[in-house]
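The other protein chains are all here in position, but one chain of the complex has been omitted.
Here is chain A:
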């Protein structure tokens, strides 16, 4: 509202004995709520009685505030949602980092072995992802499962938390052993996406276990026996891994409905 109330109106409004009709009073009050200038005029126009009453109320309010509890300091609580996750994942993530460290050391001692870092990279995020979304490991799963936020979004948020530790660890390990960075990180992301995509059908935990075992039997074991890096991890395969990652991420995205409820297998 741009037109202010006339001083004469304000004087009549401030005078308790005046004859203003209710509708006018209401429209004045609506204006006063938004206009500090007119409020100041009302305050200036009040009688001594009203001033004393207001002073008494102000003193009472001040007193009650002083007697009440101290206001809580403004907190940043956006960090809270991840606190459980961080504590819970610490042992798993430190184990993953330790295993990668051992792979780097072993590589230094035995350079003839096929790259252990490259062999371990796809399965490195799996323990963390499995823990991040499982009703066995999340104590509040039943509460969370009934909230609108439950679903793929939370799973992705928790997976991202896992990857922020695993990806740098892999990057360091690959640079120490001279393995191609793309052939370390792309399979890692592809397996993460595969876990989520498969998890939509059989549960994330089971998907992580299944994919880990399949990788160990199909690729790691033959590589260790033949002492040669398998074809899937040869330099030319980066593009295939990148495409696979995109494809699996797409599949996971279309299955978001399957994460809305924690059915018995999740």
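Quick note on the criterion: a residue touches a chain if its C-beta (ideal position, glycine included) is under 8 Å from a C-beta of that chain, and two chains touch if they have at least 3 such contacts; residues count from 1.
Here is the rule we use: contacts and distances are computed from a predicted model.
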item	value
Listed names "ABC transporter ATP-binding protein", "Transmembrane protein", "Nitrite reductase (NADH) small subunit" or "Formate dehydrogenase beta subunit", with the criterion being the UniProt name of the chain not displayed	"ABC transporter ATP-binding protein"
Contact with the hidden chain (one of A:20, A:40 or A:140)	A:140
Which of A:150, A:172, A:224 or A:251 contacts the chain that the document leaves out	A:150
Hidden partner interface residues of chain A, rising order	75, 77, 80-81, 83-84, 87, 138-150, 154, 257, 260-264
